[in-house]
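A selection of the complex's chains, in situ.
Order as written gives the chain letters A, B and C; numbering starts at 1 within each chain.
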Amino acid sequence: MKARIKVMLKNGVLDPQGKAIEGALGALGFPGVAAVRQGKLFEVELAEKDPTKARAALDEMSKKLLANTVIENYAIELDEK
Amino acid sequence: MKSAVIVFPGSNRERDMLSALEKITGKKPLAVWHADKELPKVDLVVLPGGFSYGDYLRTGAIAARAAIMDDVKKKAADGVHVLGVCNGFQMLCEAGLLPGILMRNEHLKFVCRHVKLEVANADTNFTRKYKKGEVWRCPVAHGDGNYFTDAETLARLEGENRVVFRYAEGTNPNGSLNDIAGIMNERGNVMGLMPHPENEIEALNGGTEGRALFESVLEAVA
Amino acid sequence: MIANDVKITPKLVAEHGLKPDEYQRILDLIGREPTLTELGIFSAMWNEHCSYKSSKKWLRTLPTTGPRVICGPGENAGVVDIGDGQAIIFKMESHNHPSYIEPYQGAATGVGGILRDVFTMGARPIAALNALRFGAPEHPRTRHTVSGVVAGVGGYGNSFGVPTIGGEVNFDESYNGNCLVNAFAAGLADADKIFYSEAKGVGLPIVYLGSKTGRDGIHGATMASAEFDKDTEEKRPTVQIGDPFSEKLLLEACLELMATGAVIAIQDMGAAGLTCSAVEMGAKGDLGVELDLDKVPCREDGMTAYEMMLSESQERMLMVLDPAKEKQAEAVFRKWGLDFAVIGYTTDDLRFRIKRHGEVMADLPIKELGDQAPEYDRPWVPTPKAKALATSDVPAPNDIAETLVKIVGLPDMASRRWVWEQYDHLIQGNTAIGPGGDAAVIRISEGPQGGTKALAFTLDVSPRYCAADPVEGGKQAVAECWRNLTAVGAEPLAITDNLNFGNPEKPEIMGQFVGCIQGIGEAARALDFPVVSGNVSLYNETNGKGILPTPAIGGVGLLPDIALRATVAFKTAGDAIVVIGETKGHLGQSIYLRDILKRREGSAPPVDLAIERRNGDFVRGEIRSRSLTAVHDVSDGGILVALAEMAMAGGIGARIDPPRDLPLHAWAFGEDQARYVVTLPEALVKPLLDRAAKAGVPAARLGTTGGDELTLGTGAPISLQRLKAAHEGWFPAYMAAPDLMDTQ
């Protein structure tokens, strides 16, 4: 089963990367870019077939490794099929 | 030899490079601001090491799109020598002046240590002062020096002797393909490498074998 | 959006870390109930971190002056004259609590903060060091903290572009819930172009520089002085994110700006950012300050005065500007893509006035905010003297050689290569001695004299000694620092300190603090090694258990000629090995006793400062007269460990003939102070011993270098290969295991 885990900085937490990219887009002549935030996206392939079990495992992985829950939020998307 | 070092926001080895060039060529190199549109007339253009724009997007990515880069490409096309060191190498790849890309180090950690470099091709304007197969000590200091490219490009690089330096004696610090430390373009006037020859030029550094790289260009353009 | 006129309840007061009597003091001072913003301002100014209310009384006892001291404690960093019109500016600061909560960002912003302290004064940073203390290796959180902290220190320094060239790493269970991250930075400036925080002139513009203000670390300053407990989680949102890229731009912009002569006063925004910096600049200059917060560049919408005054967003500065040069100054900052805003001006009414949306949110007496901060003479009890341990009470190992292999591979003794290879220690091209030696050495390339001059740096303290005997431990920390500088051939100039202790409200902890300061003071006086800057970090304990007393000492030394420097590595086979200083075999509190026999006992090794000085001056003199080929001071682990380190560093072995008058293990692992191991050509031995005798310095032949083994008398030889494997192996092996720490 395939899944995606989306990890973004919590609101209000400074995002230096987003800031730098914002600046660069401006310099490259893209007007009206109000804000850019950069996050991580993990595509995970699991042997687990059962969605509930898979989700639980992914949640564990996110907490333990993929996301730094001190400053980041994460969201899990499962490809049900 | 006249040379110019381009300064980007977040460059941090530009001063090392400027003083190395001055010590070796005896001429003060020019420092060129990234926002300028045009380079002065020089024999060597250097993209220095550092963390341009924080390297926040991809290393060298934002710098590769700076105003000055159009003229760097033009000069390169005109045959002017262009050298990219560390972050500069990453910029040259992002700018399409060199093939491939520098990925995150295999072990994901920044690494600063001395490695052994083997001169894979001594028949270039950047290495003519070395002997082929010669192995010399040089420092590296980077988090993204893991050279990668597709199989065909790699085959071409090797076939055309465009791999200039390799990490030798098992000192590959980053997982780089074929131990690649530095490569050049078809024409041989654009070279990028991850190690820092500018930090291996005087007794204080514990070795001076980095000088030959700059002396090679010096001789080539003389 | 927080209203400014909320009722100030005892609960609210407590949440701001203010004690009831401290709040009463506020009421008496302003004669009315403070607004919420004012309460926030007081909490920031009066917490331990900013006010030093528990430590002031004792810090005053430290020697802070000397012929070379240009500026002692009280400014952003200490300033010391190094001749040729040049000055070295340095300081050390802790970021312990933030680093425990979020190791990477906590450590990174700690480095950012100390770098800012240095370049705020007009110096370009040339060296960074870091003293790190972590919990027991087997503690579930330790590995996670180590990898995050080391990556954070490197992540910031490498990107900023300063060589990180030294420090310390220790492990002890007392740091399990409270790691220590002490960051040191030093910068070079022209002695006549140093910038201070004292505002001068009425009605001058106050300018905000650097990054925008967000809700970062609100109450970080308060947190930094709050003991840890289970609800640490709740404090997490106060974590700040470092942006080394912006800091690099800020450095270049500030130095460029200072060169234009536009800067009258400048102060970086550290803990409790805008509040502390603005109050300090005004109060120092006997001026009032009025700020219009609507002008402050903000990253987030709807920030209140309260939030803006307490925000700890990084990479920001405050400056009093020469109005005539305002446009020029702004152009510099725009060029570097940084924010530049006039947010207020100096006044003559000695008030600290804060406006938001046209309303006055705070109006306080600016001098009292600092001067009237509470100051405590906390009750303290001297630490009971641990009784000395007779050598006969310490069993010998059945195999000295095997024990040595064990010791060089201990968590506290193993090579720190895994750590410092993640730090760019070569950038700037002036690193003459990098990490791994006694002190690191940086060439001073600028200046009229050219490249011959150099500076040496080291960080030192032995917490286990301080715990056993705070006074001796304090002395020892300064003495070892002085010794490490001497061992590379440097003349020790001055120190900065970072005093990490537990909860000062406990008399026995306060006793440790008082004792260590006494020892540091004694040593600094005896060695002419003044304290020019420093930092105090208290309340380092979790659930009531204090850390080992850890007064880290950062020292700077001067080498008039970089060619006359010494390193630890054996240079050639056939050199004679000589020990300078007396070996009595003091095993109390030694590494051998603690880690091999698992006994934390005995008195700390006593430090005789007169002898320390005599022996050190002798060794430095010998280095400068080019008679020595290698030098290493004897510290943790004793003389045999020092010998092993020199052999491993040089890849050359040695044959050692231990003296007969001492039990072998006491000689090998005793940690007597004021000792150095040196090597020199055979022919020079006799003259050296004669000179030593004349100087009244104990010196004895130990053996001869050569081969690829270390051989002790008639004992079985140990191959350097085995020693190296143990010494280099521990850290990578330890860090290779999976990090089982749940970040949630």
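To be clear about the criterion, a contact is a pair of C-beta atoms (placed from the backbone, for glycine too) under 8 Å apart; a residue touches a chain by one contact, two chains touch by 3 or more.
Quantities reported herein were computed from a predicted structural model and do not represent experimental measurements.
Although each kind of chain is drawn only once, the file as a whole records copy numbers of A x2, B x1, C x1.
Rule of thumb we're sticking to: only the chains that are shown with their structure count from here on.
Between B-C and A-C, more C-beta contact pairs are found at B-C. Work out the mean CA point of chain A and of chain B, and you get 34 Å between them.
Between the CA-based centres of chain A and chain C the separation comes to 36 Å, rounded to the whole angstrom.
Annotation for chain A: residues 16, 20, 23 touch two or more other chains.
Each of residues 243, 245-246, 337 in chain C touches at least two other chains. Put simply, chain A touches chain B in their complex at residues 16-17, 20-21, 23-24, 27-28, 38.
In the complex of the two chains, the chain A residues touching chain C come out as 9-10, 12-16, 19-20, 23, 63-64, 67-71. Contact residues of chain B toward chain C in the complex are 9-10, 12-13, 15-16, 19-20, 50-51, 53-56, 109-113, 139, 141, 143, 196, 198-199, 204-205.
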